[in-house]
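What follows is a short report on a single structure.
Missing here is one protein chain; the remaining ones are kept as they sit in the complex.
Moving on to chain A:
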Amino acid sequence: MSAAGLEVGTQPVTTPRTGRQRFTPAQWAMVVAGAIAVVSLLRIVTGAEDIDSSGALSAAVGLAVPIALAGLGGLWSERAGVVNIGLEGMMILGTWFGAFFAIHAGAWMGIVGAIVGGVLGGLIHAVATVIFGVDHIVSGVALNIIGLGAAKYLAARFFSGLKGGGPTQSPPLPNLPTITIPGLSDALGTIEKKQWFFVSDVASVLRALCTDVSVLTILAVLLFIGTYWVLWRTAFGLRLRSCGESPVAAETLGVNVIRYKFLAVLISGGLAGLGGGYLSLVAANIYRDGQTGGRGFIGLAAMIFGNWRPGGLLAGSGLFGYTDALQLRGGGETVHAFLLLFAIILLAIGVWQIVKRHNPVQGGIAIVVGVLTGLWYALTETVPAELTGMTPYVTTLLVLAFASQRLRMPAADGQVYRKGEAS
């Protein structure tokens, strides 16, 4: 059923999976439990209570969602073969349109507005790259400048006269509802305060997931599941991905490549816009000039390191959000405790690379970096403020670089395709 588009009367060829084994749900649960145990141990050893407090985890979710949504936007576009470096510009449009709609039509319409803003950005990119065959990077860069300029102009034009607004910021925006499970949240909070090994940590994770969760966060999670299902489990998704792998082959099989690519870029814009909307509607409750701060690019990077897959992207943006939350909340001391965890992760990756993957070079480097980080932890008391800001970038880069193997982008990603090339 899933490969309906490409089965042409022959036996489907089953390629043996090399090296990559699938985890069963039980195994995943073990992995999560193991991770919590390690962090719990770390908390007790270093005394950094904030390392997995429910507050820190909620903040991590808040910081990860915009990046993840931007990355998801990038995923749609690049899976259809269009490089989307204009995510940042689409996000900026999302922040402004989200704020504008929220002010004039209420918080829920703000979500719609953010998507509309992003889709407008996507439309420009789609027209330029898919219809006119402009180089994807050129169009993307132009879009970032357009997004920035347009939002600045629109903010100056529409927010200046409003009470509490100005040319660079909107009035405060109406709140989107957040969901808290009443009794459970407090009960888990009590357990969390006991600071028991493992139990308190599990409680803090659960508490973060059931306290003040924005509806937009839930929407983002649903979008991730939906994306995975649509792109990898439906004929539509297969056709869309075939446009990114081999548009010529797709067209010979009757796929309307131009239409699929166009649609993918529009969806991409909508998702990036929603990521921007999250920033203005949920994270800040206000539109501010320049509030995206390069998150679109980080989302793009998370998607690439996540090997153009939703799971990898989610892991990358989650890691980034978590480390960003730690350094923003705890500063030097928490980051210092985190060094130990980081060293352990790198050592584990190194051993795994050597023993399981027979990849001594990469594993060796990971172990050396891990040992150096461990020494850094042992010999210092805190991390200087000048370096804490780098934590999310360095951690995400190193962990994903060492953990992700054989990144493979869609084969025709970034190539301009013109209709009829197949003939």
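The criterion applied here is as follows: contacts are C-beta pairs under 8 Å (C-beta built on N, C-alpha and C of every residue); 3 or more make two chains touch, one makes a residue touch a chain; residues count from 1.
The rule is short, and it goes like this: contacts and distances are computed from a predicted model.
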Message = Just to verify: the chain that's not displayed, which of "RNA polymerase subunit sigma", "Phosphoribosylformylglycinamidine synthase subunit PurQ", "ABC-type sugar transport system, periplasmic component" or "Nucleoside-binding protein" does UniProt list as its protein name?
response = "Nucleoside-binding protein"
Query = Pick from A:G47, A:G226, A:G293 or A:G364: which residue touches the chain that isn't shown?
reply = A:G293
Note = Checked against the full complex, the residue among A:L42, A:A70, A:A114 or A:A128 that touches the missing chain is A:A128
Key: Per the touch definition above, residue among A:G55, A:G106 or A:G414 touching the missing chain   = A:G55
Query = Touching the missing chain, which residues of chain A?
reply = 49-50, 53, 55-56, 59, 62-63, 128, 132-135, 138-139, 142-143, 145-146, 148-153, 156, 159-160, 164-169, 171-172, 279, 283-286, 288-291, 293-294, 324-325, 328-331, 385-386, 389-390, 416
